[in-house]
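Below you will find the structure I want to go over with you.
Omission of a single protein chain aside, the complex is shown with its protein chains in their original locations.
Chain nomenclature is as follows: A, B and C, assigned in order of appearance, with residue numbering initiated at 1 for each chain independently.
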Amino acid sequence: MTLALQPAFTLTVDLAEPREVGRTLAGHRRVIPILGGTVTGPALTGEVLPGGADWNLVRPDGAIHVWARYELRTTEGFVVSVTNEGLGEPGKPIPTRPVFEVPTAGPAWLSVGFFLGELRLGDHPGQVRIAVSQVIPG
Amino acid sequence: MTLALQPAFTLTVDLAEPREVGRTLAGHRRVIPILGGTVTGPALTGEVLPGGADWNLVRPDGAIHVWARYELRTTEGFVVSVTNEGLGEPGKPIPTRPVFEVPTAGPAWLSVGFFLGELRLGDHPGQVRIAVSQVIPG
Amino acid sequence: MTLALQPAFTLTVDLAEPREVGRTLAGHRRVIPILGGTVTGPALTGEVLPGGADWNLVRPDGAIHVWARYELRTTEGFVVSVTNEGLGEPGKPIPTRPVFEVPTAGPAWLSVGFFLGELRLGDHPGQVRIAVSQVIPG
Partner (left out) sequence: MTLALQPAFTLTVDLAEPREVGRTLAGHRRVIPILGGTVTGPALTGEVLPGGADWNLVRPDGAIHVWARYELRTTEGFVVSVTNEGLGEPGKPIPTRPVFEVPTAGPAWLSVGFFLGELRLGDHPGQVRIAVSQVIPG
């Protein structure tokens, strides 16, 4: 494996109270709405827009499955749509793979790159922080 | 084809102003947040909860692709997660296939059934109505 | 609901012996490879190409989830990629929603239309037949 992880930016996301679906065929589902947040460098800055959610699942085997869809606005004014899926263990940071849909005039590197995120608790309850790195093939 | 369509319920959904991502690789993307709404019978009643969105796409070939995720609360108090995908032409009702994730104590027929929706404009701008039928094999 | 179902074509598909994954988190998974088949009118004719499979799942609630990906070749020589997802009950025909990816010079109506399939057993073990109708909004 010669892949390298190059730090790109951090998403700090404020979350609303979860809405509980409860136990389903897939596990325990709760929907966690996104209130907004920030995008801080080095490679991208801007804000996380309110709207969207993490359709979060605790699977029967205990694994936590993250599936979030929401939008960013870069400092330059481009709106970028994010789909961030991850899988992890309770009580630990959760690895994710964020995918970015970008307007054609916007930051194309977000669209063609492959990224890895690390989602962890933020500074206060109801906040998470996702450190996003670009995966660089060797 | 011996499939029959049995009317199940209608979702009336109020939408916020779209947030424009603009032209992307996939087409013209706009995100249309969901403000809430109603679920009216015959087979299910309740409300559409605020939150989630339609990540709507106008494809380069002119087709409209609907991809919406949001939640309902039934009159009995069950929260049901909806993913509704559709494909249609501008200016016409859009066929969709809604998928429902249901808590285990809730309406299991929504979870095991196959449904077809017809999405059309509602009574006023910013409202859509989705007539949902269950597809019954012959 | 003013949707009408207009018969389009029938896929007759020959299947290999299933490969059992067995019981997983999602249910009982088996993979059923596709050996080939035919596409018979009225709206499209051709052959089902060997390759791909149905990654079939019997869910814990007994529902059968079909998820198949494979290719067709039309009589005119266009290769069309099919993703066919369905959900049904054991012992009954299974409603599906096939999605077609079509080369730009090929049959565009398959790409922009919304289709409904009805999957049932064929003339002999190891064969299924999918009657595909186009969903026409009213």
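Some notes on this structure:
Note that a residue touches a chain if its C-beta (ideal position, glycine included) is under 8 Å from a C-beta of that chain, and two chains touch if they have at least 3 such contacts.
None of the values given here were measured: they were computed from a predicted structure.
The missing chain, though absent from the view, touches A, B, C when the full complex is examined.
Residue-wise, the contact with the chain that is not shown comes from C:L49, picked out of C:L49, C:A63, C:L87 or C:I130. Contact with the chain not shown here comes from a single listed residue; of C:L3, C:L44 or C:V80, that residue is C:V80.
The omitted chain makes contact with chain C at the following residues, 19-26, 29, 31, 33, 49, 51-53, 55, 69, 71, 79-81, 101-105, 111.
The chain not shown here touches chain B at positions 25-26, 59-61.
Take chain A: the residues that touch the chain left off the picture are 1-3, 5, 7, 61-63, 86-89, 92-97, 108, 111-114, 116, 118, 131, 133, 135, 137-138.
As a working rule, only the chains that are shown with their structure count from here on.
The distance from the centre of chain A to the centre of chain B, each centre being the mean of the chain's C-alpha atoms, comes to 25 Å. In chain C, the residues touching two or more other chains are 61.
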